[in-house]
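Only one protein chain is missing from this complex, and each of the others stays in its spot.
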Amino acid sequence: MATLFDYLLIITFYFAAIGLAFFFSWGAAWVFRKLSARLQARKGPPAYQPIADIIKLFGKERFIPRLANKFLYTLSPLVALSAILILSFMIPPGTPFWPGPLAFDLIVILYFSVMFSLAFVIAGWASGSPWGKIGASREVAMILSVELPLAIALLIPSLALARVGSGFSLSITDVIAAQEGIFIWFLPNWFLFHYPLASVALFLALLTKSWMRPFGDIPEAEQEIFAGPLTEYGGPLLGIFELARLFRFYVFTALFVDLYLGGGDGLIFPLNLLVFLVKCLVIVIIMTIIHVASARYRISHAFKWFLTVCLAFAVFSLIRVLVGF
Amino acid sequence: MTRKKKTEKKTIPMQIDEVTAPEYVIPLGPFHPALLEGEYFKLKVEGEKVLEVDLKLGYNYRGIMKLAESRSYHQNMYLFERVCGICSAAHTTAYSTTVEMLGGIELPDRARYIRTLIAELERIHSHLLWAGVGMELIGFKTLFMLIWRDREHVLDVLEAISGNRQHYAMNTIGGVRKDIEKEAIPKIEEKLKVLHKATETATKAVLEDGGIRARTKGIGTLDKEIAKQISVVGPVARAAGIKIDVRKDDPYAAYDEIPFDVITANDGDIFSMALVRLGELVESVKISQYCLDKLKTTGGPIQAEVKEIPPGEAVGRVEAPRGELMYYLVSNGTNTPERARVRTPSYLNDYALLFMLPGESLADVPITVASIDPCMACTDRICTVVNQDMRTQKTSTIQELFKNSR
Amino acid sequence: MMGLMSWARGKSPWIAVLHAGGCNNCDIEVLDVLTPRFDVERLGVLWKQNPRHADILITNGCVSKHSKVFIKRIYDQMLAPKKVVALGSCACTGGIYVEGEGRNVEETHTIIGGVDKAIPVDVYVPGCPPKPEAIIQGVAIAIEKLKKGD
Partner (left out) sequence: MVKITAIKEVLKALFKPATTKYPHGPPSHVPEGLRGLPQFKDDNCIGCGACAECCSANAISITDTGDTRTLSIFYPRCIFCGRCEDICPEDGIALSEEFELATSDKKEAEVSIKFTLVKCQECSSAISTKEHLTKIKERIMKNIDPVIADAVAEDLAKYENLCVECRRKLSYQLNTHTQKYYTRGWEK
């Protein structure tokens, strides 16, 4: 029987988690923009830039297009933001200990990540502009191609728990706990070294989910279809979308770090958080370099890539997990 | 409550009907991020596949040829320079060549070399610009940035020579307006070396990168036969394997004595167009170097004496960065031309889009449109190309095009 | 609160470029402003070609009778607060493409003059084309105006 104090503790933790996610995302967004600018021989924006953009959008005129479905048009940014906020406190920052009634189920995480993408589909379709519709159809195609390898790669660590010895569990905290210790010589006991192919598949899927090239920005390709699903959005509603998109830097990197890079490595409290954030930042930097050094592929290429190579990687690892070699 | 639900149910299926309908029309333009200039493509698409294309121009129609009839020959120099921002030197070269033909004016040697140098530097700037914008349109923003960083060097050279980054205003009737001093030449040579290196890296990156290859190879292919029928010019024709170049075929300025290769490719797709342009960059650097070497040794005046322009008519041709550029002038003996006619390369090349676009995916439309390096500012003076049914119209001769365009 | 908003507006002006007519040289110079040497992203400027997202509309080129409707439509699509920068001599007055002397701009059969004939303009940047530095200066004036509010 939980007391009132327990609930208060949980709420505090949730707010702390969202705060952490927000500030890390802010920093990561700045690193992303600054680093990509520097890699392009430019100077890049100052540190307050990501947040100034969002504040400005909230101060602009409110607007709903005439052809839009008004209910869905206003609902979809809220869906996106709530989905990503739920994700950002469901994914623990590297600690096996995380209070709360939810079991941090990987299946739920998967569902919410799809919901986050679906919010953009709804936004595109509801806004009533041809560009929004094309963007939405591209987004659907991206969901169809990405989610299958993503789902398999997401579940591989939890299936592998049985081999490590702690028994099958869908809880993300169990996955983090299972990665403590040493694999061989100095290599830590990360699932990255156990299942490298699956981690590549997951990495590419998350890269795409966080709008990074080569595949990620197909649905919002600026030169082809303006801003894709967000073409007709402006002002505060766009601000909510931008805020939701800011959290991607935390959510998707944290997911990868928790599942395949050992989270906080089982250290004591402030240290594990620090190690976790550094790992996340490294992932952001690697993503940025890939983003900067590649062209945007076509949607057919994305299909081919994810449903052949990535799926093969994921399925191969799945067979390894199930058969055990 | 019930009412609200009803309206929602009404509106949502309507939109789904619209989208799931097999074909629908997408307006590309008149103002679209990929195009920059006002032009309007009406694309009939099925999912992502383009079925039919209509092209509507004229948003940029300024009546330049009409204006030219009310201004003097010298004033027209600056008016024709502003037909197009990117190939301004080509326009003035063509115009002044035509006026010099009318007046029977011989260019001094030094003026010829300076004119050639400016034309080639402009070609470098234009092709680098194209390469950068092309990279940006396939989403490779980094190469766009890096190519444009190197492009700044050409602009520095042009700014140092002429005093402006674009619109050099260097040509005048019977010569050039500004001389290049001896002290400035080593600096220009240094910059040319930087450019040469940058070109090589750009070529290497384009050849090597899988992404660029995947996005450009086999896309927007223009058949050689069709290319001949619709008489495309410049890099578009050369990419399809047609070896035409006004600089070789009908030399003007100093091109008759300069050795250079005409770069061609065979496939006619965007990749080969890129290869042709990147190859031409190297040639242009070579030609500029040749001109600089000659400028070191040749002295003399930079302007010939200009007397009155006698009545008559003349046609001048120039190889602009986008292809053959033609000027036709009629003089009536006064200081204003009786009639001026400009035929720009994009005027012919735009028509090729109607053959290149159908069958491609929507994602490839921007790069395909950009691949011919369209210059609406050049083209938009009198032309409207409309193709109502792409599929049934199999052969379109040049006569039909002219008939349509008048 | 207003102070924060005005700060954010000043630090994050998103631009859209609109080519109304003319020789498209200014277009290229605007692109130049985004590239490494001038990199306006360090001032917070982002190139959003979607007018719905943009705060500052950079227009270049003279307005032809044909394109006037579209320029007005693009302007209406922008959300307040919005500012317009007329770039280059054509956008300021009509430049070389119009008749008449000095201030007296006379329409020709196609060109009706500068961008201010179609939409309200806040900043004029003369030049043919303006140097990228001049464009940055013009955008900076527009940002100052944006900070002050509507």
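Per-chain numbering from 1; labels A, B and C assigned in written order.
Here is the rule we use: a residue touches a chain if its C-beta (ideal position, glycine included) is under 8 Å from a C-beta of that chain, and two chains touch if they have at least 3 such contacts.
Please read all numbers here as calculations on a predicted model, not as lab measurements.
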Contact list for the unshown chain, restricted to visible chains: A, B, C
Full-complex contact with the absent chain, from A:Leu8, A:Ile107, A:Ile289 or A:Ile319: A:Ile289
Sole contact to the chain not displayed, among B:Leu28, B:Met65 or B:Leu79: B:Leu79
Residue of B:Pro27, B:Pro186 or B:Gly210 in touch with the missing chain, whole complex considered: B:Gly210
Selected residue (touches chain absent from view) among B:Arg62, B:His91, B:His167 or B:Arg317: B:His167
Positions on chain C where the hidden chain makes contact: 36-39, 42-43, 89, 92-96, 99-105, 114, 116, 122-128, 130-131, 133-134, 136-138, 140-141, 145
For chain A, the residues touching the chain missing from this view: 38-43, 289, 292-294
For chain B, residues in touch with the removed chain: 71-72, 74-75, 77-79, 81-82, 142-143, 146, 149, 152, 156, 159-160, 162-164, 167, 169, 177-178, 201, 204-205, 208-211
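The rule is simple: only the chains that are shown with their structure count from here on.
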Computed distance of Cα centres, chain C from chain A, in Å: 37
Between chain B and chain A, distance of the C-alpha-averaged centres to the nearest whole Å: 43
For chain B paired with chain C, centre-to-centre distance based on mean C-alpha positions, whole Å: 25
Junction residues of chain B, two or more chains touched: 32-33, 145-146, 149
Sites on chain C at which at least two other chains make contact: 35-36, 49-50
Residue ranges of chain C in contact with chain A within the complex: 4-5, 7-9, 11-12, 14, 35-36, 39, 41-42, 44, 46, 48-50, 52-53, 55, 79-81
Residues of chain B that touch chain C when the two form their complex: 30-33, 36-38, 58-64, 66-67, 70, 78-79, 82-86, 88, 129, 132-133, 144-146, 148-149, 151-152, 155, 164-167, 375-377
Chain B-touching residues of chain C, taken from the complex the two chains share: 17-29, 31-32, 35-37, 49-50, 61-62, 64, 66-67, 70, 74, 95-97, 99, 108-111, 128-129, 131-132
